[in-house]
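To start, the structure itself, in structure tokens.
After this line comes chain A, so read on.
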Amino acid sequence: MLFTIFNSLLAVLLTYSMGMLYYGFYRIGNARIHRRVGPPLWQNVIDNIKLFAKREAPGHGIMFHLGPVIMTAGTITSMLFVPFLKDSAWLQGFSSYGNLILLIYLMVVGPLGNALAVGVSGVPFGVMGVTRGLTRLIGLEVPFFLSVALLMSGSGTISISEIMMAQDSFSNWNMMAHPAAFIVSLFSFVGMMGASPFDVVGAPVEVYSGPQAEFGGKYLGFLAAQRVMFSMVKLILWVDLFLGGATNVFILMAKSFALFFFYFIVGAAFPRFKTEQAVDFMLKLPLIIGIGAVLVRFWSL
Partner candidate 1 sequence: MAQDIITIFHGPQHPGITGNMSVELDLLGETIKRAETHVGYLHRGFEKMIERRTVLQAFTIVCRICVPEPDPNEENFARGVEELMGLEVPEKAKWLRTMVLEMARLQAQMLWFAGQGGSLGHYISPQWAVADRDLILDLFEELTGGRVYHMYITPGGVRRDLPEGFLGRLGHFLDYLESRLPEYDNMLLRNPVFLERARGVGIIDPATAREYGVVGPNLRACGFMNDIRKDEPYEMYGEVDFIVPTETSGDVYGRAMVRRAEIEQSISILRQIIRRMPAEKEIMAVLPKNHRKWEVPKGDTLVKTESARGEYSYYMVGDGTDKLRRVQVKGPSAVHAITLLEEMLVDSQLSDVAMIMNSLGTNPPEIER
Partner candidate 2 sequence: MTETIDNLLERIGRNFQITGQEVKKAGLAALHCSQEQLHGVLIYLKEVEKFDTLTMIGCADWIEDDYFELSYMAYSFTTFFTVMVKIRVSRDGSSVPTVEGIWRQARTFEREIHEMFGVDFPGNTRLKEFFLENWQGMPPMKRDFDTVQFVKDHYKLREEGREGACNVSVERKKRIDAKKLELKKEGE
């Protein structure tokens, strides 16, 4: 039991530092594309600590306080059901008790909790951001479910660990074995990470910063930390599902960074879609590929 708790803490620490590192790179990389120097690599950590060091934070009653907490809790719970490494006792969390379907549900819990808090705050921009987020979710989830379904039927299991185990060599990686599923999932991946062109939820020029509009001080600190950790969870999940998992932390970082780099270039190069354009986009190309792949799959069964 103690080992599990220690392992969980380690997972939190690892995702936090990995996330801060990646997003530090993200800011510097963006700055370079902008032809400027950019902040130091650890600027995100400084920002985060500063937010926690703010003396004041606005409150709107108990539900508002709970929002960031639910969000962070949701993130950490999802994290615990994702195995980080294969063939290792380390960084497994509770993944042996859960499966992919549970995880898909858990990943939605955080945003829903936040939606309640934003609703309590009564800020129209926040409410609008949440509405946009939920609308966008419809677009994102459909291709994601399709690719996950393909994967599950392909591997014949719903356990993440087992899916990961099955990918023993490069040619067996799900990315090679089920290229259609991988491509479809990449679209939802970019959307789930909140990169342009699917970042309409928190667009500052439209709805201030959407769901975060009313959060300041330590709440924002929680949300910022939560965001980077959640991004890492998604990266690791994709590594597990499609890139053959990782046997140690360095391989994990290398693989997840490759995915992160993809997200980064897409985010840097494109402006953002409107909400319905984003949903439209998701329900066109990815959906067609996805449905095509599913049909092919059932044909071959």
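As a selection rule, all candidates are chains of the complex that A comes from, given by their letters.
Criterion: a residue touches a chain if its C-beta (ideal position, glycine included) is under 8 Å from a C-beta of that chain, and two chains touch if they have at least 3 such contacts; residues count from 1.
This structure is a prediction, so every number in the text was calculated from the model and none was measured.
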Open item on the list: Using the contact rule from the top, which of the candidates 1 or 2 touches chain A in this complex?
Closed with: 1
- [ ] Over in the complex, which chain A residues touch candidate 1? Could you list them?
- [x] 30, 33-36, 124-125, 128, 131-132, 196-197, 199-200, 203-208, 268-275, 277
